[in-house]
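Heads up, one of the protein chains got dropped from this complex, but the rest are sitting where they should.
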Amino acid sequence: MTGRAIARRHLLAGAGLGAFAAPAILRAQEEAIRIGEINSYTTQPAFLIPYRNAWILAQEQVNAAGGINGRRIETLFRDDAGRPEDAVRLAGELLRSERVHLLAGGFLSHVGLAVADFANQHRRLYVASEPLSDALVWSRGNRYTFRLRASTYMQSAMLVEEAAKLPARRWATVAPNYEYGQSAVRWFKELLQRARPDVRFVAEQFPALGRIDAGATVQALAAANPEAIFNVTFAADLTNFVRQGATRGLFERRQVVSLLTGEPEYLEPLGDEAPENWIVTGYPWEQIDTPEHSAFREAYQRRWNTNPYLGSVVGYETVNAIATMLRRVNGTETEAMVEAMRGLRFQSVFGPVEFRAIDHQSTMGAYVGRTVLRDGRGTMADWRYADGANYLPPDEVVRQLRPAAT
Amino acid sequence: MVPPVLEVEGLAKAFGGVQALAGVSLRVAAGEMLALIGPNGSGKSTCFNLINGQLRPDAGRVRLAGRDITGLPPRRAWRLGVGRTFQLTATFGSMTVRENVQVALLSHRRRLHGLWRPLPGQARDAAMALLARLGLEEQAERPCGILAYGDLKRVELAMALAHEPRLLLMDEPTAGMAPPERAALMALAAAIARERGIAVLFTEHDMDVVFGHADRVLVLERGRVIAEGAPAAVRADPRVREVYLGTGAVLGAG
Partner (left out) sequence: MAENLLLQALSGLASASSLFLVAAGLTVIFGVTRIVNFAHGSLYMLGAYLAWTLVTALPRGPLGFWGGVLGAALLVGLIGVLVEVLLLRRIYRAPELFQLLATFGVVLIVQDLALLVWGPQDLLGPRAPGLRGSVEILGLRFPLYDLFLIAVGPAVLGLLLLLFHRTRWGTLVRAATQDREMVGALGVNQRLLFTSVFFLGACLAGLGGALQLPRESVNLHMDLAIIVEAFVVVVVGGLGSLVGAFLAALLIGELHAFGILVFPRITLVLVFLVMAVVLVLRPHGLLGRPPEAPPAGAGGAEPPLRPAPPALRRLGAAALAAAVLLPPFADAYALSVLTEMAIFVLFAASLHFIMGPGGMASFGHAAYFGLGAYAAALLAKWAAAPMAAGLLLAPFAAGLFGLLFGWFCVRLSGVYAAMLTLAFAQIAWSVAFQWVEVTGGDNGILGVWPDAWAADPLAYYYLTLAFCLGATLLLRRVLHAPFGYALRAQRDSPLRAEALGVDAFQVRWLAFSLAALAAGIAGGFFAYAKGSVFPTALSIPRSVDALLMVLLGGVRTLSGPIVGAIAFTGLQEQLMRLVELWRLALGAVIVALVLFFPQGLAGAARAAYERRHGPAGA
């Protein structure tokens, strides 16, 4: 259990960093470029502790390489406890009291949307890292908000591509009962039926997020006797769903297509009970041996003595994107930063990425593959990198989806 | 003919098969003090709660000055002129003595829904006058929560008198008080009742109090009236003596 002990130690180290180190940095770095980072650290630690670790790593690398045109970058981390109203207050604190030059972060969609709207109102740049909601760049997209992570739509589209190849015609869905789950199901249905008009959806389940009644949910799905299942549950809900489903034989002779399940955050806790042969999006961190990714993996392991999670990549690339943007801009003037973000290209550990000018969505993709068990733990096989650029709607559709902003 | 202030006819109530009250009738005239006595469980409290409206009778009528008030909730009965004190005092502990009386006065004047003018300045004189009549001026500013028991009993009486009731129901008004205090309280109640023409119906365990202050006495046993009349006659009644024999209650020698 060394991994756990390490996580704990770093948490404490991080605590020290947040509480005591900030004032010292403040004094020493008058001309540093300051990033205000807001995230739900206390409510989503499983994703966000690796995220922040990688963020710190990336920042150290940028600064070690001489910073941005000679200026260091530094980050003020804030915990919003999963509450959008607190996130908005902290955004105000970071902008007005701490005078940060831009805002970043976000894990939960509604928190991300609140900060994005705040950034728009106050005309400051917000680089959203994780929140998956399509609304962030489409229906409620605005000039000042950019998003790194592949959205709900994109990841659903990646899976639809695989799902359409399956013979299954009777489908059931299970998704947590909130916007992310509902949108994922909606897109999946719409896109799959477009690709395969013969497909029918025979059942849907929407357990409450974090409170799935897995036995009843599995039984209800089984009763509809689908040929395939689209799963959107994650974290504890996923674990409980998998256990009940496996014991009750729900997954036998049925294809399962599942969002995010290939991410180590969610696969690792399942241990040797990880489901096999599910088609998933995820991150096979130990198998990606491109030079960029290998370098990242080694640096991360060296710095934090543990393996990277997907959260690590998201944190790392958010800093990477911001640094690349800053190198293009002379100074930290918001409008200049926004213009530089539009169409910004940079090299991520997954491959080249572009922040599309049309909707401020990055084209960072995800890995699509099958889950397998190896050495008593779950991982991905037959995977490929799905470039996000290929899973976005045509431009004219995007313009309709994004009515308000330019 | 002027109807009596309180007229009860054939009042009956059963609790789960136990007949607590089986057809009780009584009358109380203005200025008259009627004592309702009987051993424990004879139905006194039930009778009170039926007249007051806390319970609904199975049968029978309660009339207040000729008006049928059977089954009206206590607050409606109160509006029509029924005041009440409780066996265990019930006052508002988070208010001063004066405020307790002011609440009663303002409720009577239908001004208890006022949202603006502070209560302490309203009906202050009337409250002080009432407190003076009960010998409570000194206590006016003390919180009810810390008052001595005897004083609380008088506060209750003051509150019960605040709406100038036609009928006053007193449930064991002197329970828990020292004997000299009891006599003083009852003398006071009787004096006020006579001067204001209030009909008083009270229950009591202390026979000195009963025979010292009641104009008439009515004896209940197992939910029925077994004797009724002037104190001396009731005291002499052999059935009453039998009922009380062995209960430890002292009917007194004369």
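Each chain gets a letter, A and B, in the order it is written, and its residues are counted from 1.
Just so we're on the same page, contacts are C-beta pairs under 8 Å (C-beta built on N, C-alpha and C of every residue); 3 or more make two chains touch, one makes a residue touch a chain.
Here the structure is a predicted model, which is why all the values come from computation and not from measurement.
Asks: From the list B:66, B:93, B:179 or B:197, which touches the chain that is not on show?
Replies: B:93
Asks: Among A:34, A:78 or A:360, which one is in touch with the chain left out?
Replies: Result: among the candidates, A:78 touches the missing chain.
Asks: Which residue among A:35, A:57, A:73 or A:113 touches the omitted chain?
Replies: Touches the omitted chain: A:113.
Asks: Using the definition of touch stated at the top, determine which of A:168, A:195 or A:222 touches the missing chain.
Replies: Answer from the full complex: A:222 touches the omitted chain.
Asks: In the full complex, which bits of subunit A touch the chain not displayed? Write them out.
Replies: The list for subunit A reads 4, 7-8, 11-12, 14-19, 41-43, 45-46, 48-49, 78-79, 81, 83-86, 88-90, 92-93, 95-97, 109-110, 113-114, 116-118, 121, 133, 135, 140, 177-179, 182, 204-208, 210-211, 213-220, 222-223, 235-236, 239-240, 243-244, 247-249, 265, 268-271, 273.
Asks: For subunit B, which residues lie in contact with the unshown chain of the complex?
Replies: Per the touch rule, subunit B residues meeting the hidden chain are 52, 73-76, 78-79, 83-84, 86, 90-96, 99, 102-104, 106-108, 111-120, 122, 143-146, 156, 159-160, 162-163.
The rule is short, and it goes like this: only the chains that are shown with their structure count from here on.
Asks: In angstrom, rounded to a whole number, how far apart do the mean CA points of subunit A and subunit B lie?
Replies: Inter-chain centre distance comes to 75 Å.
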